[in-house]
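Just one protein chain is left out here, and the rest sit where they should.
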């Protein structure tokens, strides 16, 4: 028997001693956070194994939905009365997220995780700039905590279409040496997009590494700007995923290696990649915001976040 | 616009001035009744049009379920604070009924009805014997009320595998001049099946017409016994239904007419038929209880009711 | 979907369209114009009377009636259906009263209610198809014939005409030769290359094609070990098959851009109708969805104008085959 069954707050866990596992997790809390939704699950083993940048794949019981939905881990707690929890932030965009938004305390949800490669933490004591678009801020706030534990300087730059689409500005301010915001309509911070502000912040903070998460078009722009300024840049991408576990090859991202461009799996080889190496121009049409119609799929931060 | 939209307790009704309609109906009450479940819906227009023997087709939101589920109308109320309600009784046998059993007050369920032809009421003042198997008793209790309103004598004979599968014995006693019960295990009434008791009851009550509803094999046996005793017999059958509205021809029953055996639609030409005319031996394999494996599908009264 | 989506550029350069101004008329070749593109799937709407209890079926572009045969048919034994994931199997076996009784009882009702009627016909032989088309010559209110040459509920798969180009050609030739109205060939997706069959039908004189009929499927009850259908196999319909329908319509439209197509398969929403039209359909039939909701066809029809207006389209026909690379 390779399945470990441990019962604690209705959590049945299957997996091995390390790596990802599958668990049926009780909902500890459902909250609305600005324009977003939050679900906290009782998931002690997952909480223990999770690192910033990783995600969970959630089985949704929406009618006819066959596939899990991936969500970045926003926060974990490894202690407290509930032994260990994992929290995700999401935007309602379709049947799966609509179903998730109807979950509440004591509902049980089937999770697989933690999945994917986490953000690599700096080997040197450098100053870190975290650039997030829309709900892409969620994993960055988790990362900010980990960087703070290493006593590294963290600056935060969050962008979105409007103020409500900026995820958790208060937390961003609390966790950073400096925090800036951009909105398309000027309802919070600078009117514009993150790349309008980024160079100044890098200069002011002496940024040694950028971590970014958000819509693909934003990540492309951030990566380009970072390259120009010669700052290393790690991006957490979002591609449509059928399995989330590395077996189906639907989630690939064109990535430059010595031997040419290869299609790497966002779910297993990523979702965190070196932004300078991603072959942005070759990224699938649907993943990139489409200039013509102002939207695209597979964009971190959701549809409300404009391309910079 | 052929759709009438009237809002009262979240009921949106579409249909025409008469006949069946479609309505999104609020659940007024969910109850457990012995081994069965009951749901009462706020459905004033349906309540007004319904007659005993008719059924409603319920849209179930169970995963991947495409088709509605048919349920006999158990009772209607046309007044009271809720303007008009319709109640159904059901047994949990699969995904649709499992989903229904999770409905509770204020949930909204999509119903189509009343569907099918009702029991024909006697033109003469005769004594009526109502023979029900399992949940097949439900529409008969509704019928008993209508017969009582016409001051006709009603006797009730209910059979099931065990006491818990006898639906609402108290109500059966209340609505009848005499009530008898048969159970396979003898846990209530006579140990045996309804046809063991039926001849005696007919003799005692001077029965002029039999109304029966229950598993197909029971209906076949009741029809045969009635024929032998020369008592007219109306049976409400149960066939698998894809549409319930008469357009698909999945629910057919072989029926003897002057010109030979024809396949009539249980949903529209029935579900009530003259038992003497049904070509029982030609009824589809799955609808008849299968002697070999002790079960069958499409049997009123559900799987727990044995073939007599 | 989201408001953000709706406010995108396709709304057009400020040109607001009023849903009331949307023109739903479609032409299927030169001789058949429908007031709107929503029709019914043969065998899922009987001959209209039953659904007319729910809404005025005259609202539809046309009613495609249950396939009629020369002789009356009792059909197959029950069980005739089985539910499957997001779909269903059926094996009705073309139960119908035969062409004479149909002309005597069903057509008069359709006529008296002024319902544009497309008569689906099915035969065992090309001669039967010809006979049926002859009986329908100049029948009042009949705007087209749909030759169902693809019913999967037959014993011998060889008699599924739409499985072979030559058989398709022969059957359709017989019908087209005598028919006074446009002829549509109803095709099955259970073939290696459906656009070849469509080509054969067109060459034989079909005005257009109706795609798709159900896919041959089977389900076995693991408890009883019996097939869930008395006929063992049956036709798969419903949302599950929509991707096959879109693909089949697309393939036929690519191969025969001028050929009118009545698209169907799993349609249950306005978006599904638009999807099939983008793939190449001119009109769209609602089938199994009517079982789930007797008002499905009407609701889709009523939802079309506002969907089109919101997306900046003044007609549906402008979207035919208009998918973008």
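All chains are identified by letter, namely A, B and C, in their written order; residue positions are counted from 1 within each chain.
The rule is simple: contacts are C-beta pairs under 8 Å (C-beta built on N, C-alpha and C of every residue); 3 or more make two chains touch, one makes a residue touch a chain.
Model, not experiment: these values are computed from the prediction.
**Student:** Given that one chain is not shown, which residue among C:62, C:175, C:191 or C:297 touches it?
**Tutor:** For the chain that is not drawn, the touching residue is C:191.
**Student:** Kindly state which of the options C:163, C:264 or C:283 is in contact with the chain not pictured.
**Tutor:** C:163
**Student:** Using the touch definition from the top, which of C:178, C:216 or C:314 touches the missing chain?
**Tutor:** Only one of C:178, C:216 or C:314 touches the chain omitted from view, namely C:216.
**Student:** Tell me which of C:46, C:62 or C:89 is the one touching the absent chain.
**Tutor:** Checking each option in C:46, C:62 or C:89, the one touching the absent chain turns out to be C:89.
**Student:** For subunit C, which residues lie in contact with the unshown chain of the complex?
**Tutor:** Its contact residues with the unshown chain are 1, 5, 8, 10, 84-87, 89, 157, 163-164, 190-193, 215-220, 222-227, 232-233, 236, 238-244, 246-247, 250, 266, 271, 274-275, 278-279, 311, 319, 322-325.
**Student:** For subunit A, which residues lie in contact with the unshown chain of the complex?
**Tutor:** Counting over the whole complex, subunit A touches the hidden chain at residues 2-3, 14-16, 19-22, 59, 64-68, 110, 112, 239-240, 242-253, 261-263, 268, 282-287, 290, 293, 295, 297-298.
Note that only the chains that are shown with their structure count from here on.
**Student:** Just the number, please: Cα centre separation of subunit A and subunit B in whole Å.
**Tutor:** 54
**Student:** I'd like to verify one number: the distance from the centre of subunit B to the centre of subunit C, where each centre is the average of its C-alpha atoms, in whole angstrom.
**Tutor:** 35
**Student:** Go ahead and note the Å separation of the Cα centroids belonging to subunit A and subunit C.
**Tutor:** Spacing between the chain centres: roughly 45 Å.
**Student:** Quick check: what residues of subunit C touch more than one other chain, meaning two or more?
**Tutor:** In subunit C, the residues touching two or more other chains are 85-86, 239.
**Student:** Taking each residue of subunit A in turn, which ones touch at least two of the other chains?
**Tutor:** Touching at least two other chains: 64.
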